[in-house]
Each structure stands twice: as structure tokens, then as C-alpha cells.
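Heads up, one of the protein chains got dropped from this complex, but the rest are sitting where they should.
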Amino acid sequence: MDARQEKELALLVEKLGKKTVNAAVRKVATLPVEVLSWGFGRGGTRFGTYPSGKEPGTVAQRIAAAGKFHKRTGKGATVALHFPWDGTTAKDIAALAGWLKKAGVRPGTINLNLFSMRPTGALDARIRFGSLTNPVAAVRKASVAHGLECIRIMRKLGSDTIVLWLPDGTNSPGQMSFFDQADRLDETAKAICKELRGREKMLIEYKLFEPGFYATAIQDYARSRELCRLCGPKAKVLVDLGHHPKCTNVEQIIAHLVRDGDLGGFHFNDSIYADDDLATGSLHPAQLFRICCTLVEGELRGYQKVNRIAFMIDQSHNIKDPLDEMVESTVNIETAYAKARLVDWDALKKAQDACDPSAADAVLRDAFLTDVRPILAKARET
Amino acid sequence: MDARQEKELALLVEKLGKKTVNAAVRKVATLPVEVLSWGFGRGGTRFGTYPSGKEPGTVAQRIAAAGKFHKRTGKGATVALHFPWDGTTAKDIAALAGWLKKAGVRPGTINLNLFSMRPTGALDARIRFGSLTNPVAAVRKASVAHGLECIRIMRKLGSDTIVLWLPDGTNSPGQMSFFDQADRLDETAKAICKELRGREKMLIEYKLFEPGFYATAIQDYARSRELCRLCGPKAKVLVDLGHHPKCTNVEQIIAHLVRDGDLGGFHFNDSIYADDDLATGSLHPAQLFRICCTLVEGELRGYQKVNRIAFMIDQSHNIKDPLDEMVESTVNIETAYAKARLVDWDALKKAQDACDPSAADAVLRDAFLTDVRPILAKARET
Amino acid sequence: MDARQEKELALLVEKLGKKTVNAAVRKVATLPVEVLSWGFGRGGTRFGTYPSGKEPGTVAQRIAAAGKFHKRTGKGATVALHFPWDGTTAKDIAALAGWLKKAGVRPGTINLNLFSMRPTGALDARIRFGSLTNPVAAVRKASVAHGLECIRIMRKLGSDTIVLWLPDGTNSPGQMSFFDQADRLDETAKAICKELRGREKMLIEYKLFEPGFYATAIQDYARSRELCRLCGPKAKVLVDLGHHPKCTNVEQIIAHLVRDGDLGGFHFNDSIYADDDLATGSLHPAQLFRICCTLVEGELRGYQKVNRIAFMIDQSHNIKDPLDEMVESTVNIETAYAKARLVDWDALKKAQDACDPSAADAVLRDAFLTDVRPILAKARET
Partner (left out) sequence: MDARQEKELALLVEKLGKKTVNAAVRKVATLPVEVLSWGFGRGGTRFGTYPSGKEPGTVAQRIAAAGKFHKRTGKGATVALHFPWDGTTAKDIAALAGWLKKAGVRPGTINLNLFSMRPTGALDARIRFGSLTNPVAAVRKASVAHGLECIRIMRKLGSDTIVLWLPDGTNSPGQMSFFDQADRLDETAKAICKELRGREKMLIEYKLFEPGFYATAIQDYARSRELCRLCGPKAKVLVDLGHHPKCTNVEQIIAHLVRDGDLGGFHFNDSIYADDDLATGSLHPAQLFRICCTLVEGELRGYQKVNRIAFMIDQSHNIKDPLDEMVESTVNIETAYAKARLVDWDALKKAQDACDPSAADAVLRDAFLTDVRPILAKARET
């Protein structure tokens, strides 16, 4: 912190009180944020990927980039890994463990990439009809086997969480019966989850569309939650901000998941049109603030603790330098979270109970308009 | 049926077989469709209502129109009623019963219109902060009382179903805590539902937005279903086709509700932009067909029977003559349903299991492209 | 400004330089914002309006409220008026002029409310088939006459701008030919516009849907602009933030209108789902900032001057106190505008030209994250 920031921080303390500001600093400093290994590579679209040549190309390079990120921000202590992308053989996994150690980071969630798995070899394109919901039993079986393999990798690396995002979906009304789709997934998801032991967890992600453009197998949080209930308490819902219909109040969904103890974590990103996977908070910082407020309020009311909910950055860095954009997104998350920690919850509740929405919104606005960069700077020093 | 229609029907029999065609005729003929009393009046928007002067203006006139509709189509044997709109005093209810009898129709679902209820008199505007979720306990209590009153009316009229659509929602992030909103509704919805006895039912409707434009209290089918589970087996989900985010696969939601036995009924209408409440099937007849297919498939797989799911037409007749538009919509529903009954389910399943989506979609397309007007004409004569 | 705000302002000066901060203060202080007379009344939806009893009920009371607003904020020097709502007879207009004077405000834009006009009397419902596009020539003629009447009122009151928002649209594909709709509007819009003289102007507003739910007559900015070109240089496009499809980059549209000199003004409001008409900047403050940035950039590049573009607040105050919400929105506009005036345009351009989007976005973010409340406070004192 330079001299000016010190003055700015002092003014914030004068305005909001030492206790509030210090608490915000501490909360920001201790918020875990996980990065995704693949996210350090150049992202692209179906029209192409345009690497500048400076991006990490190998797994080792991506993990090294994650290490750099961790040093630069203090966040990213854990790194999400994706299989088979981040290795397939025992030797690969051993090497991966080494790179992680060297980079000073720990393995985070273990992600099944069922869409890059090949049931019976490089040319098996049957995966386009589904993985865990494929009409062919052998493909479903191979998909479950991939899940079990990921559990083994998880244990080997010392992680305790797998993430299930499913590429399954259909492109036309006739392709698959909704009933078959659901029956198959109920069975195969359970088959994976029942292998988990002790504190191990499975996060189940939902997605409205893409790569399926008619009906995905886990289309919304309702379906994800039903699957979690079927699988038992080890399964929790994973919310990716870009996976909803566009006119959806995502913070309300989050409130309901938190209230029921069903929220496992987030894939953070931002978007205008579809699952654009842009930098978190770059377009809708106020929505990110509302999401953080919802999480903080849930914690204050005795529901899930914010620090126990996985914060993961899942973006596609198509244009900017991936590391830079990851830092930008992290700062945006910290900014929104710091502001949420400045909210005067008692004043808010009082205004709400008095049917005074003007006063209530003023409380939220006060927090949102505050420039929290001095708080972030202080937290970075902590 | 005139001579040409007889020939067309004969050709259909030649093509599809007598059994299939006759079954479709029978199914269309016995499908119950309920109309809404208010739907016979002139609808409007917040910008105004433009009655031509020929629309039914009084409750008696609307019930008489429902009687005409019933004679003209054979559908509309039951008429949904709305309170306080359709009467408030015991005398009103008695008169209403008389008009229904005279019109040759029976009372259908009994709808709570909490937004036109006034807790303590004509000028009580506190309802704008909510009914069952209002911060003020007295307003919540009055809202529950309105629910109980509707149950009494239901019994007096000899109906067995109440419908809960909630005008509750907020217009800004600060107005109400999601947690309070949910806690209050859990309590008040239960308080109404627990009064139901025997075969009595409550249908709980959800709506993404309007009249609340930030967060409605029952925003989606997930929330509606959670409420139903809380309230017990008498409560079922009511799906209004216009109450979803626009890019949503509604037929998939329906499949999941049917599979779980949670679908209570429909409010049919059509839309492009929002909850436009246009004539059912007038813009998206293929979606209506897919919805009917989902229902038929659910029935064939042993889930809920189509005839036990309430088919209700809930539209706003802003431009056309209300009675004419109600008939148009009914014919559109019958058309979609007849086509769904022509689907060759065995061929469809076979193609699906063989990973042959081209063949599968051809089965659905064959049904959809068939001109079923001769089947409808025959069903009308039955 | 209290002592703390003085210190905050001093820190801003230290950080951004006196010139930049002073310029922002001056720009905010001199930005004209127009309020709409009807906006001081209680808003509602098609489900009902819930006045608390404290809202202005009469025209006189609404103008008095506008006066209060002007005293409280320094903005609202002009008040948009709507006819026939704000008066119909010569006596009404004279009284209106008196109320405006008494309130210390001037008449702003004069708005045609074609949807509340009745061509041949109170019961003429033919307006539901359109006003300027009605199939019946007599209704079109009466609609043009209403436009001419508004021009006369405009002159009588000493205003120089009329606003054309059209309730015309259809609810089904068959109702009206797109070709007839366009032909009629071309003719009638021209008939109104050609009456304008000298510096008089017409702003033409577009709207995607509502009250028409299939096809509105001026559905987008493209159609509005074509009409303006047809009508000549006195006609300009009016952008209402809530009148686009939801996934639309509105700031880009604004850039194109500014670049071509076609932007007449704004109707400000905010929304998530449809034309929700919520408080401007209450949900998407970053979008409002981007819009202001676009306007400022346009001005800096020599296109339209921001102060020559009409800033009008057009919201529906359904829940909060209308006057309070109008103030809230005004502050949100000033906030976004002040931030836009803090952008370091040279640094931004340099980063853009160097293909360095990380640096470019950092420039915008720096401005957006700045707490400009001290600037607003200073501007209020000016």
C-alpha cells in the first residue's frame, strides 16, 4: 500500500468504523479462490483458437502459470484439474503431482471431461450420443468407469472432490426420450457417487445448453439438485454463472440452494448472450455483488459458510492474456465480496421489515458505491 | 363432417390404420379442457383495455359465454372461477352456482386472486409489498384467510381444487430478503394447504416475473415443487406456458414433473417476448405438439394420465373476440394432441435405441405434418 | 458537503488531478435531466395499481411534485407532459402552464398518448387495431389530428419537441400485413412531422413489444431511424433502455446513432426481464456507465454533444414512493455520468491501438470503481 491508499483506507475507517473495515479486509484475505488448469491456456470458439504463442501449451506450463498466479494474488492455492486433459497414465499423475508441488499449489477439484474421453479408442464418436446417458450400455459403462478413474486420481493427488459436468444432450426432439435420458443418468450418476467415502464429495453442474442444443441432460439447478438428493449428502450443486437462461435471477437460485444446504460451489464467469465465459464481473459487477451479498446473508443467518463453498474461476480466455484475465477476474470477485462485507445488515433488515424499500436499497447502494480498492490492497498485504 | 372430410378421414385410415385413427378420435373427444371465467371478458395491458362493448361485462354474462363455448366445442365442461372477482358474499356464490347450472357447466378450479384482495378495505395498498410474503404479519394473515375463504367457496360450489398464483415479488434487490421471502411463504402456503381434506387439491403456479420485476416469490418450477413437497401430496405444480425464461425447454420440465408425479395442470397460452398470454398454439404449434407428445409418452410409460392433468386455457384476449379466440386455442390444443396420439411410439423408441436420430425425428415429423382436421371433426361429432 | 466529503474530494483531486475532478463536477452540475409528469403518480401493472394515498393524484399535484423534485436535486428543470392525460381543453392547458410556473419548472417534451386517445368518443375501442397504422382511414386521420393537436399544445406551452411513442402493434400473424403497417405509418408519421417548423423536433421511439405482442409498428432502432430519415432532419430517434430484446448491446446501438447524428434522447429505466421500467441504474449500473462512456466518447470525437441529447427518466414507480425513486434514479444517472467523465481517454485509446485489452479495460475499471459521491455532492452545491 502506498501513502495515498493508506489515506483512503483511513477515510474508509473514519466512515465505516474500524471493525467493519478490518472484518472486510480479513474476509477478503481468507477467501479461497480456485483456478482451473485449462484456464491458463488460450481459449477459443468453434470458429477457432488464436494462440499468441506465449500461452502455456503443456500441462507442466499451465501448472507453472497457476503457481505464478498464486504468487501474484495470494489466491489460487488450489488448482482444479481435468482428466484426461491433465494426464491419463500413472506416470502422468505422478508428474502432475510434482509440478503442483513445485508451483507451490495444491490440487483442487478433479473434473471429469467426459467429452474428451473415448470409450473404445481415439475414433469412438459414439460419445456424441451421450456419455452417462448414451443409448448404448457399453458407452455408459465406459463413462462410469471414467468417473471411477477420476476418483482414483483424486485420491492419488490428495484431493477430495470430483466435479461432474456432463456434455450430454440432444439436438432434436426425437433423438432421445426425456424419460430414458433421466432414467439413465439417475443410474449412472449414482454408480459414480456411491464410490465416494468419508468426506469425499461430488459437485454436479447443470447447463441449459451447449454442446446439446435441444435438451441437455442436467438442464437446470432443479435437475442437478434432484440428482444430488438421489446420490445422497456427498453430492452438491455446482452453479456456473453462465449456464442459465439469460433472464434469470441467479442470486435468488443461490439463496434457495444455500438455505437448503445444497450449494457446493461456483464456476465464475460473465456473459451477455449465452455461456460466453468472459471475465467474471467484467460486464455485470452489480450482479456479482448481489451474489456475494446473498452468500454473506446466508452465512449470517446460519446457513452455509461462504468459505466452505468452492469459488472457482471458469472462463475462456480467447483474447486477453490468460494469466492477466484470471487476475482481473479474481480482483473483481474480491471487490464484490469486500463490498458485500460492508453491507449494514441490521439497517437493511430494519428497512425491509418497515416496508421501506428506498431505505433498504440505499443500504446496499452505500456498500456497492464504496471504493474498496484500499481494502483489497490491505488484504493483499495480510 | 361433410363429404370431403369423410374422404380425408378415410385416407387417414388407409394410411395410419383404423385403430390408430379411432384411438386419436376417442382421445381428442374425451380430453377435458377447462376455461377461465375472466377469459371471456376483454383483456388488456397496463396501457389500457379496449372493450368493443360486445364482451361479457358481468359475472353472469361471462358464465353465459362459457356456456356458449361449451355448446360450440364440447369442451369447457368446467369453468375456472376467481375470487373475489366472481363474487364475495354468500349471495354472490349462490347466484354464481345458479348461472353455472343454467349455462350447463360445472365449477372448475377455484383461483385465489390475492392481488385484488384488500386486507383491510378498498384502500389498503400494503398488498404491493406482498400477500403471503408481506413483511407485515397482519397482511399475511389476511392473505391466508383469503385462501381459507376460497376453500369454503370451493366446497360450497362442489369443486375440489384451488389454484394458488401469487402476485408476490419485489422490484429491487433491497426490498426483501430471499430468506425471509421463502420462510414466510413456506409457512403461509402450508397454513392454507393443511385445511384441505380427502381428494381436495391445491395447484401451485410459478412465474418468473410480473408483477414483481426483480424476484417473484415462486419464480420457477423448482420452487413450486419444493413448496408442494412441503405442503404434502395434495399440492401439485401448475405450469403456465408463458411463465418461464424465454429460452427454456418447457417440454423437458414437463417430462420431469410427470415422471415424479408432480404435475397438477397447465395454464395454456402462447408468447414470443414475455408472458404475452396470446392464443395457445398460435405462434408455436410445434412446441405445443412436443408438449402433448411428452404427456402421451409419460402416460404410456405408466406415469401420470393425461386426462388427470388439468388443461386450462389462460389467455388475455386483448384484440380478438374472447369467445372466438378461446375456440381457436381449444382447436389448437386438440390439433396438437391428436397429432401426439398419431406418433408411432414403437418406431420412435427403436430409432432412439439404435442411435438413429434422423429416423426418430422422421417419426415425430410424420405425425406433426399430418392434417388432423378430419380427426377433430369426427371427435366433435362423437 | 460535510467535512468527510471534503476530505474524500481532496483525495480524489490528489489522485486524479484537479482539472479532471473539476471538469467532472461541472459536467454533472450542468447535465439536464427531464422528468415525466405521469412518473410522479403511482405506477402499476395489468394486475393492478396500489396507490398508498400519498401520491399526487391530479395533474396539479404531479406538477407540484415535479417542482419539489427540482428543488431537491437541481435537475428536472423541464417536465415532460402527456396528452390527453395532462389536459385536453384550452383551459386545461392554461392551468397547466400556471402550475408549471408556480412549480418553478418549464415544459419539456410533449408526448402523444395515442393509446388513451379516443377517435370518436369514450367508447371507441377501434384503437386496439392501431392508431397511426389502423386499417380504418378515419382512425388514422384522428390519430394524425391528435399529433397536430399536440404540436399546437407544444407551441402554446413554449416547448419545441414532441415525442411519438406508438401503441400500435399486432397480436397475431394474420392481424395486419407488415407491408400495410409500414406503408400507413410512413404516411401518417410524415403527416405529423411536416407540420413542424424552425427548431421544432419530433423524437420517434421504438419498442420491441407491448402492448402489441406479435409485431409492433416501430419495433427497433432501425425502423425508427428509417422513419426519421423519411420525415427529415427534424426527426430523431428516442432510445428507451427497456425497449430492446434482452441480449442486446445497447451502448453499441447508441454509438451508431450518435455517429450518424440520429440520437434524439433517452427514456431511462432499468430491467431484467422485459420492459420492467425499474429505477434507472438500480440493476445494471455498469451498463449505464458504458452508455455514458459512449456518449462522452461520441462528444469527444466531435459527434453529438451530450447536453443536446434529451435525458428523460421514464419509469413505473409501482412500489417505492415515486418522488424518492425519481431522485434515486437521477443520482444513479449522475453517478454513471461522473464516472464516464473520469475516464482517461488518451490512455484508453493508446491501449486499444496497441491491442492491449487488459490495459484498456483497466482504464474503464479505474473510472467505474471510483467513488464519485463527493463529486456529486460538490456538483449539487454548484
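As written, the chain order gives the labels A, B and C, with residue 1 at the start of each chain.
Quick note on the criterion: a contact is a pair of C-beta atoms (placed from the backbone, for glycine too) under 8 Å apart; a residue touches a chain by one contact, two chains touch by 3 or more.
Please read these numbers as outputs of a predicted model, since none were measured by experiment.
Trainee: Pick out which of B:H284, B:R301, B:K349 or B:R380 touches the chain that's been left out of the picture.
Mentor: B:H284
Trainee: Just name the one of A:L208, A:A222, A:V296 or A:I333 that touches the chain not displayed here.
Mentor: Of the candidates A:L208, A:A222, A:V296 or A:I333, A:L208 is in touch with the missing chain.
Trainee: Looking at B:M117, B:L196 or B:I319, which residue reaches the missing chain?
Mentor: Spelled out, the listed residue whose C-beta touches the missing chain is B:I319.
Trainee: On subunit A, what residues meet the omitted chain?
Mentor: Answer for subunit A: residues 44-48, 50-53, 115-116, 123, 125, 127-129, 167, 170-173, 175, 208-211, 213-214, 246, 271-274, 276-279, 282-283, 316, 318-320 touch the chain left out.
Trainee: Residue-wise, where is subunit B in contact with the chain that is not depicted?
Mentor: Where subunit B meets the chain not shown: residues 4, 7-8, 11, 14-15, 246-247, 249, 272-273, 282-286, 319-321, 324-325, 328, 335, 357-358, 361-362, 368-373.
Trainee: In the complete complex, the non-displayed chain touches which residues of subunit C?
Mentor: 126, 129, 135-136, 170-180, 182, 208-209, 214-215, 219-223, 225-226, 244-249, 251-252, 255-256, 259-260, 290, 293-294, 297-298, 301, 303, 348-349, 351-355, 357, 360-364
Please note the rule applied: only the chains that are shown with their structure count from here on.
Trainee: Name the two chains that are joined by the greatest number of C-beta pairs in contact.
Mentor: A-B
Trainee: Which residues does subunit B have that touch at least 2 chains other than itself?
Mentor: 129, 170-173, 175, 208-209, 214, 246
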